[in-house]
Structure formats: C-alpha cells, structure tokens
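So that we are looking at the same thing, I have put the structure below in structure tokens.
In this view, the complex is presented without one of its protein chains, the others remaining in place.
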Amino acid sequence: TIQHIFKEIFKASLELQEDDSRKVLLVSRKAHPENTIVDINGETFGDGKQRFIMGPCAVESYEQVREVAVAMKEQGLSIMRGGAFKPRTSPYDFQGLGVEGLKILREVGNELGMSIVSEIVSPNDVELALDYVDVIQVGARNMQNFDLLKTVGKVNKPILLKRGLSATIEEFIHAAEYIISQGNNQIILCERGIRTYEKATRNTLDISAVPILKKETHLPVVVDVTHSTGRRDLLLPTAKAAMAIGADAIMAEVHPDPAVALSDSAQQMDIPQFHKFIQQLKTLQEKLA
Amino acid sequence: TIQHIFKEIFKASLELQEDDSRKVLLVSRKAHPENTIVDINGETFGDGKQRFIMGPCAVESYEQVREVAVAMKEQGLSIMRGGAFKPRTSPYDFQGLGVEGLKILREVGNELGMSIVSEIVSPNDVELALDYVDVIQVGARNMQNFDLLKTVGKVNKPILLKRGLSATIEEFIHAAEYIISQGNNQIILCERGIRTYEKATRNTLDISAVPILKKETHLPVVVDVTHSTGRRDLLLPTAKAAMAIGADAIMAEVHPDPAVALSDSAQQMDIPQFHKFIQQLKTLQEKLA
Amino acid sequence: TIQHIFKEIFKASLELQEDDSRKVLLVSRKAHPENTIVDINGETFGDGKQRFIMGPCAVESYEQVREVAVAMKEQGLSIMRGGAFKPRTSPYDFQGLGVEGLKILREVGNELGMSIVSEIVSPNDVELALDYVDVIQVGARNMQNFDLLKTVGKVNKPILLKRGLSATIEEFIHAAEYIISQGNNQIILCERGIRTYEKATRNTLDISAVPILKKETHLPVVVDVTHSTGRRDLLLPTAKAAMAIGADAIMAEVHPDPAVALSDSAQQMDIPQFHKFIQQLKTLQEKLA
Partner (left out) sequence: TIQHIFKEIFKASLELQEDDSRKVLLVSRKAHPENTIVDINGETFGDGKQRFIMGPCAVESYEQVREVAVAMKEQGLSIMRGGAFKPRTSPYDFQGLGVEGLKILREVGNELGMSIVSEIVSPNDVELALDYVDVIQVGARNMQNFDLLKTVGKVNKPILLKRGLSATIEEFIHAAEYIISQGNNQIILCERGIRTYEKATRNTLDISAVPILKKETHLPVVVDVTHSTGRRDLLLPTAKAAMAIGADAIMAEVHPDPAVALSDSAQQMDIPQFHKFIQQLKTLQEKLA
C-alpha cells in the first residue's frame, strides 16, 4: 500500500537525518570510533581499567583532607575529589572554603602524590584553578552553564562533567560537545542520578545511561554512587552494578567523621567503611577480570 | 538550645513511628528476618541462586512458543514467561490470545517440562488460570488493582508482582502486603523500570530498588530488563548490573522473529541473541560465584 | 537538496499516519466534531455551562453525607460525589463502607434530589452499582484496568474517568476509547494531577491537559482540584484557573469535620469553607459569562 511505502521512506529519511546530525558531534563514536583515554598523571580512564575517585564532599580542613588521603593511599588510590566551591541550594548553607580549599587539596596532593579533582563554578575561577587541580569538575547544576563549558573547553586539563539534575542523555552529550568544540577532548562523563518522583533515594541512578553513553560517545564514563543514591547503605551495591555494567570509574564520598560533616553527612562513608567498600569492590574487580 | 532538644525528640519520635508502622507489614524483614524462598517446581528464588525467566512478550502460536522453549531448554532454563492476556494502551492493539494462549503455554510446558509464568488481569480469570500457570503475574498497570491483589492473595500459587509504571517503592511494598495479608506469601517482586522524563529508554531502570527491596522485605526480587529499557542493545549490560547488585532473577523477552512480533518487536531478542545473552550471563554468574 | 526532500516526505508521511491513526478513535473530535453532552438527571456537562461535583472523600455515615448534601442543596448543587469503595495504598487503611456506603449515598440522594457519583473498583461490582449511582467513577489507579473499562463501556450510565497517576494524555484518551469502543459514549474525563518530582503539592495539576483534551476529544473535561493539589489553600485558586481555561466542571471534596475524616483529612474543605468556595466561583462564573 501507499501508506507502507511512505512508512519505509519515513524510516529511511529519519535514519539519514539522525546519522547526519550525529555525525557532526565531535564527542560521537561515529566521529571517533576508538575510546578516548584520559590520563591523569599516569592513571588512565577509558582503557578498560576501572578506577576510583574518592574524597570528602567538602574540604573542611587540612587534617580532614589528609586523613582521607592517607586512607586512600593505603588502598593504592591516587585520584582524590574534594569540594572547595560548593553550590548549595541556600545562600546560608556552607559555601566551601574557596581558594583556601583548593590550596589544602594541592598541599595534601603534593605530599602524598595524589591527583586532585575539584569543582569550579565560575568561568573566572578556571585559570586560578589550573594551579591547584588536576581535573576540573563541572557540577550538575552547571551542566548547561555554557559559558563555563566553553571556558573549560579551552584549557589543557581533563574535565569531569556531571550530568545535570534532570538532563536528558542527549543534553548531556551536547554539553560535552560544548567543551570538545573548544579543543579540549579530555572529558570524563559522570552519571550522578536523575530527578524522579521516587523518594526512597535522593536521586534515581540511571544505570542504563552508562552503556548508552559508552555507545554514543568515545568518552570514559564515571558513576557517582553518593549523589545517585544519597544513602550510605546503597553505595556498595550500586558501585557493584556500575562496575558490572562497564563504568570506567566509581566516585564516592568519604569523610573522617560524617556525622559532623559540613555538608551531606548522611551519605558519606567513614574511614573504616571506605576500606571495606574498596576491598569489596577490588574483590569484585578481580572476579570480573 | 530548646530547638536542638526539639530536633532530637523529633528524630526519636519519627523513628519510633516509622519503626512502628513498618513493624506491622507482613512483607517486612522486621516481621520475618529470613529470606522467603519461592519454589517453582524445584527452581528456587530467594536463596542466593540467580535465575532466568525468559519467553516471548505475547503468545502468538504453539510453534512460536515451542521454538523459544526449546532454546531455553538447551540452556537448561525451565521458567518460561508468555503473555496470553495483554494489557495494551489502545483497544485496537492485539490483546492476546486469552485462554487459548494459556493452553498453548501449558501444552509446551508439559511437553518440555517448563514452568509457566503468565499475566492475569482480571480477578475473574484467576481461578481459571490455576489450571494452566505455575506463577501468576500481576502486571505494572494492575499493581494497585487491589481487587486482583486480594484475589491472588487467596490462591496457592506463587505471584510475580510487577512494580507500577510510576509506583514508589513504598507503594510497591504495600501492594505486596495486599497479597500477603490474604495468606499467600509466595511473592516475587519485579522491578521493571519507572516512568521519568528521559526518552533514550522506554522506562528508567531503577537499579537501586533491588537492594532497597531486599533490605525492606524478605521477598525475592527480579529485574525485567526488557521493559526497563525497551532496547535490545541494553538487555545484556543491564542484566549484568542486576546480577551484580544481587537480583534473584533476570527476566527478558525472546521471540523467534522479533520483526514480526505482534507486540514490542523492538525490544525482544531473537534465538541466537538469546543464546549469547544467557551464555554471557552464565559466565558472569560463574565469575561472581 | 536530497535531504530536504526527504524531510518534506517525512513530514507528509508522518502527518498522514497520524491523521490516520487518530481518525479511528471514536473519542476523537475528528470522528465526532461536536461536543458530546453528558446529561446527569438534567444537569448537562459539555455544553459550555460549568458545573460542580462536590462531596466527601469517603462515605462515613448517613449523617456525614446528609450534612454535606444539605450544604450543597443550599448552593443549588445537585451532583454529589462520595467514596464507598476506597482504593488505598495500604491494606490496613480504611477501605470504605462498600455497598453500605452506596446505600447511604442513594438514600441521601433520593431524599434531597441529588445525583450520585461513586467509584467502582471491580468489574464484578458494576452491575450492583447501577442500582445506586448515577455516574460510575473509574479512579486514577484503575485508568488502565482494561477489564473494568470494558465492563463500564457496556452499561447505560455516564462514566467519570480519572487520569492515571502518571498517565500521558495519549494513554488517557485511549483509556476512554476502551469505554466508548464498547458502546458507551457518556464519558466525562477528569484531570486530577500527575506525579512529578515536585513535593510542594500532592500531585502537579496539569492544567494544559484541559484544552488539549477538549481539542483532541469531544468529551467534557472536569478538574479535580482536591487530588491535584492535596492542599486546602490551593483549591480556590486552582478552581479559578480551571474555570478560566474552560473546564466543564470543578470537582472538590467537602467534609463536615475534615480533622476527623477517615481519609484525606488535610485536603477537604469544611462546610463554611465550602460555601465560601462556591460563592467565589459563582462570582467568577458570572464575570466570565
């Protein structure tokens, strides 16, 4: 029938168009079939090895950061995250130590040989941050802060880009394209849960996003189990799921004393929990290998 | 300060209340700390072994069902699903073969020694179904069809209860409580994705629901990767994630010729894909063991 | 260019297909351009007059129902709603008085000359209900209980069909099609809020659904402001919005003493609030006329 013919033409034309529009994206696998490998001082992301990015939610003091770093060192981990500029819902919540926080991270990083990941929220702070961090994080609330994306697209540092609170995967991919279009292809994508009606978890971990992002783009994909769930008891199981589905790294928050943390106390692990967490995931890693 | 004291009292009272209200639920782990093990003709769910429930979306013919069953048999699988009563958005879509479909399932089941899982949508069909199926499925659209829940709560057959399209975990647990409150504790919970804004997948697989349901209830938990994702290319990775996070079984759809399937053609595996799917998951199973 | 041509063909074919698939729906305005007018004992819905459907959430006693009915009578209203079969999340919550509740509604209805709207949750209760109610309500949780939809499609009574908790407008329209396909075209559609991430209200009133439903179908559309908002302070403003956007009726809950109501106490109006509510809406009605 005529309708059937139209249907076929429709499909063909749809595919043609989609092919076409995706072809132009620099982050697309169609443009670049091999995995992009992001190298952070020798630790590689995107080559099949599964990494850990750990650290406190917010930098509070030298002692706090060092205590976490020492524990990480003990586990052989070298990529540390910590928030110096904290985007908070209320202007009266703790906003982070700012540059002072970056200095603490760098100091501890230098002492223990750790790489530092920290969020930058303003284009104006990007240049300053280059002196302190090894990876610039763009947070969920800034995933479509296009000015910031373009700025970090011009620097020679890896970028960890978090998915927006309710960003579609398509929007997420296009946000990465803003960065790569400026020349910087050292991008790590981070799934951190999406906003849904469900209240049992802080966000809903969209685990399917991992294989979709790996298929659609050539970039490494990290899963932040802390913000995805907001529950300490779910960190380990969701991290296992993330490893099994092929995430390039797991990100989670650790605090020497979560109960007194200045932010997100309910979801951070303490040091003993951290050790147990890493050990169990290393065991899984060996099994999966 | 007075405010701090109130805060503490508030927390204490909140916990008391929560403890209390949860204590009464028969599906709760507080009421019954050990896992409930559901035994389907010798195949156990809830004892740590990870099972597979496979089969076509809809029963279309004896030949179609048999072809899938033979392939399952080859893989050593014995729990087969297939839809005879299909709840469809439009009244003009294929509604399933009804009792005829149940008969086909039973016939093939008897021939090959398979257990049959099939959805029943009306309380009036429950008694009839007892002659044909080994497990009664209550579908997502009927998760709060309380009349149906109460009816299946009175029979002596295992029930596979699917999470509603946008049910909270709390509502899901209470739906199971409707069943158990009538005397039937042979309940398998099924996470099958929730409705969100994301369009890259048919639904969003809420993988965190698995550990939460295992923690809050004593019932086995299955993950339906077909309806969660609606994409054939995501079945294997999400099944891996489900196994790693501790699901008691994986459920997925298989069709001898998905392209001509009367429903959900885009998301069903064909026979060769099915074999590969099971083999890869068995390999994972061995590694995880 | 060839791509442009494809694009045009694509659009044309898409429209053709859409036209075609919508043409078949009996609820569609394309099938039936004039408004369907539902007549409930002389009170018409769908002819431009804006009506009120009021009453308690659940029937609790003859006295309670009568007190609300007397107040409604005072305002000249004659369509009373009240729940006899209550679908509740927990099996341990008050489930309604059942047939006893229907009898109370009918008795009060007969005494005061009111028409009765009440929810039926099981196909088996539909015939029984015909003796007591003037309008059968199909609730949100049963919007895709296709068995129930088909059953009410065969009776000669108006049906008030509520939108499912997270039903798309397209699914809602198709649910109505299940009813009309069985012969009953006396259908009133009811927008009652949808499930979103927002927690300030119980549900999110999807006010745009009203003009979309009026455009796509020929059926009258009611807005249930009580379940949409779950907040007594929002009943009046949302009712005003619903009237301005062209809803055929406003539905809201009234209870003689909401604080002791057996269900939904936080969202029902008491009698004085009810009088004020109706008076303000009547004033608006006159202004809009």
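To keep things simple, chains are lettered A, B and C as they appear, and every chain counts its residues starting from 1.
What we mean here is this: a contact is a pair of C-beta atoms (placed from the backbone, for glycine too) under 8 Å apart; a residue touches a chain by one contact, two chains touch by 3 or more.
This one's a predicted model, so the numbers in the text were calculated from it and none came from an experiment.
Though it is not drawn, the left-out chain touches A, B, C in the full complex. Touch with the chain that is not drawn comes from one residue among A:E74, A:E100, A:D131 or A:E171, which is A:E171. From the set C:V24, C:A244 or C:A266, the residue in touch with the chain omitted from the display is C:A244, counting the whole complex. Of the candidate positions C:A58, C:L205 or C:V254, contact with the hidden chain is made by C:L205. The chain not shown here touches subunit C at positions 166, 168-170, 194, 196-201, 204-212, 215, 228-229, 233-234, 237-238, 240-246, 284, 287-288.
By the touch rule set out above, subunit A reaches the unshown chain at residues 24, 87-92, 121-124, 141-142, 144-147, 150, 165-166, 170-171, 174, 177-178, 181, 195. On the side of subunit B, the interface with the absent chain consists of residues 3, 6-7, 9-10, 12-14, 16-17, 20, 166, 195-197, 199, using the contact rule stated above.
Methods note: only the chains that are shown with their structure count from here on.
Superposing subunit B on subunit C by their CA atoms means rotating through 180 degrees, a value rounded to the nearest 5. Subunit B has residues 166, 170 in contact with two or more other chains.
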